[in-house]
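Here the complex is missing a single protein chain, while all its other protein chains stay put.
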Amino acid sequence: MSVVPDEKAAVATTGVRAEALHFALRNGKLLAGLTVLVVLLVLGLFGPMVAAADPNAYVGPQFAPPSGEHWFGTTIFGQDIFTQFIHGLRATFLVGLLGGGIAAVIGMAIGFTAGYRGGIVDEILNMLTNIVLVLPALAVLLVINAYLGIRSIPVQAVFIGLTSWPWVARAIRAQTFSLRSREFVDLARLSGVRPWRIMTREIAPNMSSYLFMAFILLFGGSVLIGASLDFIGLGPTDSISLGLMLNNAARYNALHLGMWWWFIPPGLGITAVVGSLYVMNVGLDEVFNPKLREM
Amino acid sequence: MTLKVEDLRVYYRTLKGDVKALDGVTFSLADGEIMGLAGESGSGKSTLGKSLIRLDGRMRHIGGSAELDGKDLPVGDTHAMNPFRFHEVSLIPQYAMSAMNPTRKIGRMVDELLRSRGVAPMRQELERRVGLVGLSADVLDRYPIELSGGMKQRMVMVISTLLNPSLLIADEVTSALDVSSQKAVAKTLLEFRDRDLVKSMIVVTHDISLVYQIADTIMVMYAGKLAEKATADVIVSAPRHPYTQALISSLPEVGVRYEERRLQGIPGRPPSLLDPPKGCRFRSRCPLAFERCAEEPPFAEVAPGHSVACWKAV
Partner (left out) sequence: MLRLDRVSKTFRTGSFGGRELHAVREVGFEVAQGEVVSLIGESGSGKTTLGRMILRLAAVSEGSITLDGVDIARQKDYYRSVQGVFQDPFSSYNPIFKADRVLEMIRQRFFPSMGAADWRARVESSLAAVRLDPGGVLGKYPHQLSGGQLQRLLIARALLLDIRMLVADEIISMLDASTRIDVLNLLGELKGRGLGILFITHDLSLGNYVSEKTVVLRSGRVVEMGRTELVFGNPLHPYTRNLLGSVPRLHRRWSEEEDAPEEEATCFYHGAAGRDATWPGLVEAEPGHFVGCATSGTCAPALELVR
């Protein structure tokens, strides 16, 4: 056989990413999910620059169905739904990314540390996790709101992030716990690999799709929590989000009035964002797991 | 004649194609016979054991038939097999640890199981049988987690044989156990036959020395086909198939030392069953292979009760 071991060995380290990319570019699910997500992201990022600056301005006729002038129609008060949608999309991404991101970082840090270290470290972190888990987030928010006031989307996202990580920490802890006892972790230790690298290079890659899935759920969760906070009047009042749009539509009986153009765009928007992330996750699973690749 | 299997073929469906795990197997099992079914991983021994009681989702019955006590065993029809399972054919699974519901006390679990099979609970008989395998009757009031691996294995054996099935299939029942529990479990299997609780038995295993202890006959499988069947003593002392010979001589016995006598393994790997080679499947690893092996050797009787699938043995 003409395989040169050294080249192969080199490929084994530098090539993992290149190879993942190779399969990623050939994975339909991943590409489809990514396409939808990028389109929405671009719309949310750059749309507001092009469209009108104030999504809540009363610009058109009230109660108008979609037309050439108002693509998604107008609300019962005459606000342009397309403008609201674009601004709402941006807010939704912000809440999802920031809230989900903060929760994911905290959850992973605590989960990995507790699962890998075990013992007393695990017991303490586990106690902390359980305390936050049973904390009534809404009640705490009421108190915080009374003292500080949550008036901007980033602050809302940070709050969501700080309260929604416990289940991720628990799940990752359990996963880490079972992976840690696998013999390849022992072998890495025998190869002189440090704990931090074992966590990031040996354990985490085995859970990459799981971690991504957790992030997606956190992302979707943050969007939904944000929407419900908006609804009970604890959200930012002067901006707009997809959740706020849905709640407005519900509040003013859009369904009964037959104003499908009011609730379908934001509903579809949330579904598309979370759904495309989910499809991407399934695709990533196939990219990362060489066994699934062959099926 | 308890069991007659005729040209049985069971394939696994995979995305790459059919894995021909069991490819034309013909044998019979006499009343009161304990047959050891030996082979390495991928030989089809577990598939054979399973196909006589239950095909799982990926297994497909391609052809052949099985007959138990003169009645046709509908191996290909999961539904029609229902009345036979547990009553006529019973299986002891490899991982008895996970075969019992952890949330039920054992006695209650058995009652539920019996009821689901349309049989009235039989507490007294159950207690008698539990005593028979060397457990005390109060294990019935305990949860599975309170029992050791060997105890659980014996408990599952009691449950599997409660209705006195005609055929008992024991699938690698000892491989997860310690040496001393292995012996107890193997001896219990022997008890079952000697006390007529089961008529005949197939003991699927990779451990020839263990099955030699209790089996009357041993059947060796290789790559989805039968290689050799004979009495346990003949298989161990005078095997005729080159694969059996190589396998037996690769086993280190107590007393054999590396310095004094170096044992040899079998070079190479078993063929892929996705697309098995024509002719004898052991050909590529066989030291005796010659031209004729390109043709498939029949599983033929070379002496009374001794069948071999090899041209050199005929």
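When the chains are written out, they are named A and B in that same order, and each has its own residue count from 1.
Here is the rule we go by: a contact is a pair of C-beta atoms (placed from the backbone, for glycine too) under 8 Å apart; a residue touches a chain by one contact, two chains touch by 3 or more.
Predicted, not measured: the structure shown is a model, and the values here were computed from it.
**Student:** Among B:Glu191, B:Asp207 or B:Glu296, single out the residue that touches the unshown chain.
**Tutor:** Among B:Glu191, B:Asp207 or B:Glu296, only B:Asp207 touches the chain that is not shown.
**Student:** Among B:Ala80, B:Val256, B:Leu274 or B:Val314, choose the residue that contacts the chain missing from this document, as touch is defined above.
**Tutor:** B:Val256
**Student:** Among B:Lys16, B:Arg58, B:Arg108 or B:Arg269, which residue is in contact with the omitted chain in the full complex?
**Tutor:** Checking each option in B:Lys16, B:Arg58, B:Arg108 or B:Arg269, the one touching the absent chain turns out to be B:Arg269.
**Student:** Residues of chain A in contact with the chain that isn't shown?
**Tutor:** On the side of chain A, residues 1-6, 8-13, 16, 119-120, 123, 182-184, 186-193, 202, 205-206, 288-291 touch the unshown chain.
**Student:** Name, in rising order, the residues on chain B that touch the hidden chain in the full complex.
**Tutor:** 40-41, 149, 178-180, 182-183, 186-187, 206-210, 212-213, 236-237, 246-248, 250-259, 262-266, 269
The rule is short, and it goes like this: only the chains that are shown with their structure count from here on.
**Student:** So what's the Cα centroid distance for chain A and chain B, whole Å?
**Tutor:** From the centre of chain A to the centre of chain B is 51 Å.
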